[in-house]
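Apart from one protein chain that is not included, each protein chain of the complex appears where it belongs.
By written order: A, B and C. Residues from 1 in each chain.
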Amino acid sequence: MTNVFDRAGGKVWDAFSGTTPSLSGPLPDPSTDAGWSGDHPKRVGFFTDTSVCIGCKACEVACKEWNLVPDDGTDASDLYRLTGMSYDNTGDLGASSWRHVAFIEDVRPHGTATPAHGGQQTGFLPAGLPAVHGGGNGHTPRDAATAPPDGGTVDLLALLPDSGAHGQQTPDDERDVRWLMSSDVCKHCTHAGCLDVCPTGALFRTEFGTVVVQDDICNGCGYCVPSCPYGVIDVRESDGGAHKCTLCYDRLGEGLEPACAKACPTNSIQFGDLDELQAAADARLAELHGRGVQEARLYGRDPDDGVGGDGAFFLLLDEPEVYGLPPDPIVTTRDLPEMWRNAALTAVGLGAAVVAAFWKGGRR
Amino acid sequence: MTDTNPAEIPTRFGHDEGREADRGSERRGRGRKGEQLQVPEAEFRSYYGRPIIKAPVWKNPDVPLYLFLGGLAATSAGLGALGGATDRPTLRRTGRLAAAGGAVGGTVFLVHDLHRPSRFLHMLRVFKPTSPLSVGTWILSPFATFAAATAAAEVVEPSLRRRGAHGLARVVRRAGNASGAASAVIGPALGTYTAVLFSNTAVPTWHEAHRHLPIVFAGSAAAAGGGMGLVGSSVRDNVPAARLAVAGAAVELAAGEVMERQLGLLGDVYRKGRAHTLMRASKACLAAGAVGTLLGRRRRWSAALSGLALMAGSALTRFGVFDAGIASANDPAHIVVPQRERLEQRRSTMDQDVAPPDRTFA
Amino acid sequence: MAEAHPVGFQWVMEAKRRGATVIHVDPRFTRTSAVADLHVPFRAGADIAFLGGLIHYVLDNELDFREYVTTFTNAAEIVGEDFADADATGIFSGYDPETGRYDPISWQMEGGGYEAPAAGMRDHWEPELREHHAAHASDTAGGAGEQAHAPADPPRDDTLQHPRCVYQVLKRHYARYTPEAVASVCGMSTEQFLEVARAITRNSGRDRTTAWVYSVGWTHHTVGAQYIRAAAILQTLLGNMGRPGGGILALRGHASIQGSTDIPTLYDLLPGYIPMPNAHLHEDLRSFLDADAAKTGFWGHMDAYLVSLLKAWWGDAATPENDFAFGYLPRLTGNHGTYGIVRDQIDKKTFGYFLVGENPAIGHANGKMQRLGLANLEWLVVRDMQMIESASFWKDGPEIETGELRTEDIGTEVFFLPCANHTEKSGTFTNTQRLLQWRREAVHPPGDARSELHFYFHLGKRIREKLAGSTDERDRPLLDLTWDYPTFGVHAEPDPESVLAEINGFDADGDHLSSYTQMKADGSTSAGCWIYTGVFKDGVNQADRRTPGSEQDWVAAEWGWAWPANRRTLYNRASADADGRPWSERKAYVWWDAEQGSWTGHDVPDFEATKPPSYRPPEGAHAEDALSGTDAFIMQADGKAWLYAPTGLADGPMPTHYEPVESPVANLLHDQQDNPAREDIDRAWNRLNPAMSETYPYVFLTYRLTEHHTAGGMSRFLGYLSELQPEFFCEVSPALARERGLEHLGWATLISARTAIEARVVVTERMKPLRIGDHVVHQIGLPYHWGSNGLSQGDPANDLLGVVMDPNVHIQESKVATCDIQPGRRPRGPALLEFVESYRRKAGVEPGGIT
Partner (left out) sequence: MGARTWLGEWPIFRQATGPDPLGRGAAVQSPRTQALGPRTADADEVVKSVCPYCAVGCGQNIYVRDGRVTQIEGDPDSPVSRGRLCPKGSASTSLVTSPTRVTTVRYRRPYATEWEDLDLDTAVDMIADRVIDARRRGWQDTDDDGRVLRRTLGFSSLGGATLDNEENYLIKKLFMALGAIQVENQARI
């Protein structure tokens, strides 16, 4: 036994001390890293091309139907209420929303907007959706007392461009509106914070390279919730378990594609082997840039980013934060060795302090 | 149209506070009126001002109390063990009982915090060095076992002696000493791992403080354990507790201050709202407790009072840090602004000729 | 399209990916606009001005596809001298201000007598007119009915220069529809208009085609039929009909709304678009056919279609001696459209009502009118899956709240019978592209739920049993009816395939017909719907064919079955030129194969397979034989696409812009403000807002959202859909919000002469105020899915609408009307009535009420 643990311990240490680069950075094959043998399937993922998204929300419904996810909302009283965030009444990803379609009404002075994709090239003004304050719908911040004090209703009216930066110089009929839609989902990160911090092994990396919660294991500790740099996973009030997109793990084994991708009418959500999706995405980006859609950019595609690249990545038409995505997410486990070192040193210090307190113990 | 009812604001969206009449004039600004900020307002864009990451679902007060009790137990175990070794029976007794009480109480709160408490034992399926909570479980479990055994010994031994079972009492005492020593050795880890627990999250105010938080928490643990020692031990025995408490309070105060300053924008959560109140109260308690200890250690009541103040200060820090994290998670600016800055920095250091101009890795 | 037909929209996105330009012309900025290359916001109800402007642009710049136009349309034909254009007045010749109706006799082509439209419609006009036409026909054609209908080689000018040739008449009619004028009417910039005009003309011709897609945004108007006509004229001029990538495509909103028009649960049609007979003195089958069927083109066989139908219904009881039981058919005497029926319900002229899968209390215009109709019935049968508002109106309808009705005073006996859903029965839906697809039963319906097939079959059986032995002549049709479908299962479910087989029809030997061309008028064949004949070809349920799309070409002819004859594109003969050659390689679809001596191509040719392009009809030829090898529009009596329609329309031979009845602005193109031939229901519960009313200054339009379905019976009761669009809301522009003090997410009350409703306010830049002349027009968007039942609830938007109708099809104008909007919730109870009345007083509208 001792040998076994020594060996394992050695491996743990290797992984941990950076000999095996598995806490951050590019990782060609996260499945192998997670102990799946060499003949496991290729890593799969989603490429969500928001330039063809029509915001129909089929993905949201198909996901719920397949995964038997309950209606969202914390209780019946706020279930059937408008959020006022354009046609988005889901609000965000959560335990009961594994797909979330964001709607952004982006207003620009006439002639400066680029058609959604393609069309003639016009200038691009970075003036986009204004920052709007307040909790919006859904989750009023978990602890109202600690909510940002400026939380108010989402008062779009007060934020309309003619009362803002563009001021009176752009009358109503000289403003163009761009309506951006994007179906958000769990990113199935190469380095998944939720998975790293899960103390029970409920969250695990599958042979497909995806990140899945095992509901029979999860004890609802909630650690994964704040560990996700994208705010994806959450604990469901009704059953206490943490839930998020499984990339339809139960379907993959049978060769079925995930429910959302299957339903998506315009193929905005594409499912497949990640390397192929990446190639397709690069080609699509080049095509859009060729057509003058300069604001198109890929998000989560880069294996050098803070999470080692996403298994579910996106083509966006504006800055990520406009869609509610963090502009430069990192997996905090990246800093864990340093944190452990600090904690260990401090612990030593604390122990020393206790001992020191007894130094030449003066007694009254 | 005077006979229709006035517009109703749906309760789901309405917050009474913060409805500034002229919010519209600050489209891109953060729109915080009437709030004196040290950090200039940052411009950022977001999705309807909604949080980007999810705030912890950890329960309040369970988790702050667990942190506090863990810290208390961590140092109490050491005080108990060394108190026994240096013939300070009241400190020994206090330390041992507090260590056990803290560990058991902390475990109770930790289990209660789970949304599926019956599955607490699932924590023992795995050992994950990447999960501070897993590591913490493997710290807490033996610690609590040893501490509880030690406390049991502490309680059982005298009664054995009273019944004349001296041999058995001796065995029990030795066992208690051994397990007490073990818990004392493990203790400091229990006191500082919780800092990693918080830091290893995407909550900006916690993660960015990962260099300071262990020190703050260590100080807090020392203040709590020391404070408990002051409360529970006699004036004869309480010097180490007083030293530890004062040192802990000093460290906690200093490290806390440094942390808040170095957080910059992210520190704003400590300068407003409930976290601000809690941290102010914490500092006041710590300062009062430390001064009280220095001046009044020799009187049983003032020593106890100072000890209570220090414990309160320690606990309030935990609550304050917890609240600050929630507020930070709920504020999209905490995500967007630093990450944007990071991106800009990276971009500005990139060679413009090499960087593909048409590809944005956001 | 992306909004209400997202999956169909995948093909638009596919086309766009391949380089197509997508233009969205809509008062709203919808999900479609979001991904379109160009969104042209414009004023609801201005479509004919817009389309007329495009026609003007085409003609003015001679951008029409001239070879197509001269080959396939009536452009070269000469209009009679009596015809006077609408010109500045907006009224064509033949209008009688007394009756508000047109006599179309002056619209006829030169040298031709009165020409019957392709099928039916002669009874559209007042009895006097009808008799007049009959006389006229007899006079001019020497008493031989047939002669009256044959195109007597009308005079033509193929140079299109004759001042009275259709081309020139059309050009004059649209002369006033200049880009500047129509842009002003529509509220768009001239540049925007020209951008569209340039795009569609550039994209039409030999090598390119443009398609127009519409939904009820074009039909829900007092000039709805003319909207479609306008598009038809434009598309025909540009050569976009009968060709791949062309056409005018209707997106229909219910699973088998196409099927319920083909096999019509509609009062004025028999299956296969055969007109219902109207009441005439001494009318028999022959005189009906003489008057209502064209003699040339494929309607020339209406006798065979009708006799086969009568044989399908009355079997052996339909004999040559009794006119094949033609006399069994009930006769019409006027408009019995749904709004007329409801009016009769309110007047207690009709006593019972079946509602099968419809929720008129929410889904139909003027909900109050609908509910009053229900409340004045003796009995009501509702068949649905959920407890819809039309079943529970006596308990919780808005009129109960206002005190207009009291539950205890409502005498309606209500039977709510649960129905089977689409997984619980087999049968065919006909989709929006005429495709019949068979669904197979997956599970049995629960509890008392039954299919409609079961209900009506057994109801019919029960009634026949109760009347068995009756000697009353009026019961003969019922007792002689063929009503003996095989049944199966514990509930004795009729076999739907046996019904489909009856619809398909049988020949004299009892074999399944394979084509309507096999039909005979001698009673030897039977078929329930001639256009569906072939769906059971060879005894095989063709609608159940499911060869995967991936294993077929792009026409996918082996999936399901499209009427007629499994053709996927109608009039596809027009995809080849006069000589039968494809207009271009790229657009090759159906062509003449001279070697084989037959038409061939990717689709089933919509033409007699072996009729060569060079065919010219002999004198006096009948039916299809009277059409030449270039007459692609084979259902037309002359085989031509009509740019100018001498018959068939009640409100003019060419589409003319009229303002909606409730319009905030004056008609800038013609003196006549609104459709002079429209139909009204002038009752206290159907008051109309005056045009250009300051009391009701804003335009509103009703529409659907992706997340819901029509009146909500299939969506508001489902959690997954309700949570996505949880509340009734109105969409307003920021400018209107400022003008009226509306707050985002606050409440607003919307008021019309009918009632007032409340909605959450959604302020959005997607709604744009428009400048019409010097007038700023605000438009308010109202999704109409909500009612008081279900998981997500709200006031019904359709309650705000009044009923005014198109004179051709009796469809209501519900896509544009006016209202006022004010912040805050609406008054409750009787106060609501007084509130609405105060508006009516202010606007000078007669008092409203429930009688």
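One rule holds for everything that comes next: contacts are C-beta pairs under 8 Å (C-beta built on N, C-alpha and C of every residue); 3 or more make two chains touch, one makes a residue touch a chain.
The structure displayed is predicted, hence computed values, not measured ones.
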{"item": "Visible contact partners (per top-of-document touch definition) of the missing chain", "value": "A, B, C"}
{"item": "Of C:H444, C:K520 or C:R771, the one touching the omitted chain in the full complex", "value": "C:H444"}
{"item": "Sole residue of C:E408, C:D509, C:E595 or C:E619 that reaches the chain not shown, by the stated touch rule", "value": "C:E408"}
{"item": "Hidden-chain contact residue, picked from the options C:G80, C:P155, C:P477 or C:G523", "value": "C:P477"}
{"item": "On subunit B, residues whose C-beta touches the chain left out of the figure", "value": "124-130"}
{"item": "Hidden partner chain, residues of subunit A it touches", "value": "4-5, 7-8, 11-12, 15-16, 22, 31, 33-37, 56-58, 60-62, 65-66, 195-196, 201-202, 204-207, 212, 214, 216-217, 249-251, 253-254, 256, 259, 262-265"}
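Quick note on the criterion: only the chains that are shown with their structure count from here on.
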{"item": "Distance from subunit C to subunit A - Cα centre to Cα centre, in angstrom", "value": "47"}
{"item": "Numbers and ranges of subunit B residues touching at least 2 other chains", "value": "9-10, 13"}
{"item": "Junction residues of subunit C - those touching two or more other chains", "value": "743, 745, 760"}
{"item": "Residues of subunit B that touch subunit A when the two form their complex", "value": "9-10, 12-15, 17-20, 22-32, 35, 43-58, 60, 74-75, 78-79, 82, 86, 88, 113-117, 119-120, 122-123, 125-126, 128-134, 136-137, 184-185, 187-189, 191-193, 195-197, 199-203, 206-207, 210-211, 214-215, 217-218, 221-222, 225-226, 235-237, 239-241, 243-244, 247-248, 272-275, 298, 323-327, 329-332, 335-336, 339-340, 342-343, 358-362"}
{"item": "Contact set on subunit C toward subunit A in their complex", "value": "2, 6-7, 9-10, 13, 16-17, 21, 29, 31-38, 705-707, 719-727, 729, 733-735, 737, 742-745, 760, 762-766, 768-771, 791-793"}
{"item": "Complex interface listing, subunit A residues touching subunit C", "value": "51-58, 60-61, 64-65, 70-73, 79-82, 84, 86-87, 89-90, 105, 107, 115-119, 153-157, 160-162, 172-173, 175, 177-181, 265-267"}
